[in-house]
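Take a look at this one; I'll ask things after.
Complex shown without one protein chain; remaining protein chains in place.
Chain nomenclature is as follows: A, B and C, assigned in order of appearance, with residue numbering initiated at 1 for each chain independently.
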Amino acid sequence: MVGFPPTPAEILALIIAIVTSHQFITIVVFPGFIHLLLVVAFLTWYERKVLARIQLRIGPLYAGPGGILQPLADGVKLIFKEIMIPYKADRPLFLGVPLMLALLAALPFAVIPFGQNWVIANLDVGIVFVFAAASLFPSMILLFAWASNSKYPFLGGLRSLFQQVGYEIPMWISTLSVVMLAGSLNLVDIVNAQSRIWFIIPAFLSFIVFFIAAMAELERLPFDLPTAEPELVAGWVTESSGAIFMLIFMGLYMKLYLMSALVTVLFLGGWWGPAFLPQPVWFIIKTLIVATFIIIPRGVYPRIRVDMLIKLGWTRLLIIALANVFLTILLLSSGVLSAWGWL
Amino acid sequence: MALNPWIVIVIWAVIIIIMMSAMLALPMFWSRRKPDPLRDMPFESGQVPQGEGRRRLVMQYYPYLLMFVVFDVVAMFLFAWGISFTKMPLDASLPVILFLVLAAPPLGYALHLALNRENW
Amino acid sequence: MVFCQLGGGCELPLISIPPDLTFIVLAAVTIIGSIMALQAKELIYGAVALAVSFIGIAGFFVFLDAPYLAMLQIAIYVGAIVVLILFTIMLVRREATDELTDRPERGEGAVGVWLAGLIAVAISGVAALAGPNLPAEPQPASLPISDLGPTLALQYPIPLIILALLMSAALLGAMALAKLEK
Partner (left out) sequence: MLGIGLYGLSVKKNAIRILFAIEIIVNAANLNFAAFTRYMNPPQVSGQVIVFYSIAAAAMEAAVGLALILVAFRLNSTIDVRRLNKLKG
């Protein structure tokens, strides 16, 4: 207990208690801020290395062993660069939207469980919270495109808006069958429900749909129409420079990590694995494998056309997802799963 | 965990906002800033930008947004029903299935309208 | 001060934000957001302020133990409706922003403020009258999210069906309106 005018020793003790508490560590160190920054830095390096390997190049090489310090160098460079704002741009929105993008990408990590106890906030509406945050992305992109007041960003922003909007629905509906299987929206409960069997097996179709939709949401090849270099320079990020560019790209890479983590949580059994490794390690391994599979197509596949994109998202994926919901109803009501001891 | 998770989320958001705005604010102090009308020009492949940067949007994207609004609502209702599917008797799901079946044909028709390029 | 027991035996003072403070902050966000939405010069800023106001309302829902409702609010209002509004603003933009003279004429402005003030006074009057009858402290019971589904499907099946029809009608109507005449 702390007396009312607290003595310095008491304040110190309080600070130490706060800093060593589990909650503080989850917020700041492990699934929290520092871990997130490190992973984002690692992912940028990792992506460049993977792509280089696909294209028989070497990739980043000079900063640190194997170029692993390259992201750090990039970050320092970008922080010291001048922020250029196009003269007709809308300044408050131009500066504010990248901030919101990074915030929105980082916010859902609060509910992603990296282990039984390694979760920042154990929220009852976990998965819907993630989707609610993700559903704000299109409006942010549209605002940013509008704020930069230039043609390429505007066209790219439109495409991006439309793509993200289109693929959000299949994504949600494919998640619905997982939610039905687990009977909860809480991500910790969802992972706990997979202690017997990973949901990728009873909900394989929705795994496929979710994965494709995640790639489209991330604007990864083959769905990278919004940032198609030959046509649109850099899409909606054309006008961003320096720290703004860094914030946006941190947001995008955090989203990549987020989507991979979601695939892991929803379909690949989260932290479950043989006990010789601690839970968070299993989680991160699985997540990175998923991220690799999201990265690889960038070096392999060509870009698809706009009309193909629409047709794929709005007809095929949606119908498969809805069909899978009915399949899940059948599975659950026939009692096959519990008969086989899967639930 | 004794802390209300919502409070934790607010703390988390505040930490991120502080860090990110620091990243945004640092270059404002450190970097050289030389305003130059030529450099601050919007990018247009090296040419002087012509006309308005914000063009009127294309109508073609509009129907998809409309459908997004509708499907958004549908998905949220389905989630509310999906969480308790296993805890309900099966006939409690009948209204929801009826809801889906009723909504399907018009939505399909809307999709057909939207995909038809000549309409937009 | 409340202390909570955490793993490892360390003690962390529970950060207890007084509910009044939360309420005041949320109310301020919501009300300022909605005033800005109506008064901002640029329609785009108006839409952004509207989004802020919606988020404030979502905060209220969390405050009222309805987290699913809050998420619904954010996903549907801020995620979908605001995008639609922004898109429409941009579609009609050039000509619409020419008339920035959206200031109310004198008499109308006075009438509007008067109406708003009247409603506010009336509502607070009713609240003041009814205030003592309301339980000061709400029941600490929790409303599990899993109750929503059964209530939805069992108690209100008819509105669900009507909603399906309404949605189809609205979607087709809106599309038929927005379609190009041939």
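Observations, loosely collected:
Keep in mind that, in the parts below, contacts are C-beta pairs under 8 Å (C-beta built on N, C-alpha and C of every residue); 3 or more make two chains touch, one makes a residue touch a chain.
The structure presented is a predicted model; accordingly, all values stated were derived computationally and were not measured.
Hidden chain, full complex: it touches shown chains B, C. Although one chain is hidden here, its contacts on chain C can still be listed: residues 30-31, 34-35, 37-38, 43, 46-47, 50, 53-54, 57, 60-61, 64-66, 68-69, 72-73, 76-77, 80-81, 84-85, 88-89, 91-92, 95-96, 99, 102, 104, 108-109, 111-113, 115-120, 123, 134-135, 138-139, 141, 143, 147-148, 151-152, 155-156, 159, 163, 166-167, 170-171, 173-175, 177-178. What chain B contributes to its contact with the hidden chain is residues 62, 66, 69-70, 72-73, 76-77, 80.
Note that in this section only the chains that are shown with their structure count from here on.
Spacing of chain B relative to chain C, judged by their CA centroids, is 17 angstrom. A separation of 27 Å divides the Cα centre of chain A from that of chain C. Residue positions 23, 123-124, 128, 135, 146, 161, 165, 183-185 of chain A are each in touch with at least two other chains. Annotation for chain B: residues touching 2 or more other chains are 1, 3, 6, 11, 54, 57, 61, 65, 67-68, 72, 76, 82-85, 87, 93, 100, 114.
Contact residues of chain B toward chain A in the complex are 1, 3, 5-6, 8-9, 11-13, 15-17, 19-21, 23-24, 26-28, 30-34, 37, 39-45, 49, 53-55, 57-58, 61, 64-65, 67-68, 71-72, 75-76, 78-79, 82-87, 90, 93, 97, 100, 111, 114-115. Taken together, the chain A residues at the contact with chain C in this complex read 1-2, 14, 17-18, 20-24, 90, 93, 117, 123-125, 128-129, 131-133, 135-136, 138-139, 142-143, 146, 161, 165, 183-185. Within the complex formed with chain A, the residues of chain C that make contact are 1, 3, 6-8, 10-13, 44, 48, 51, 67-68, 70-72, 74-75, 78-80, 82-83, 86-87, 90, 145-146.
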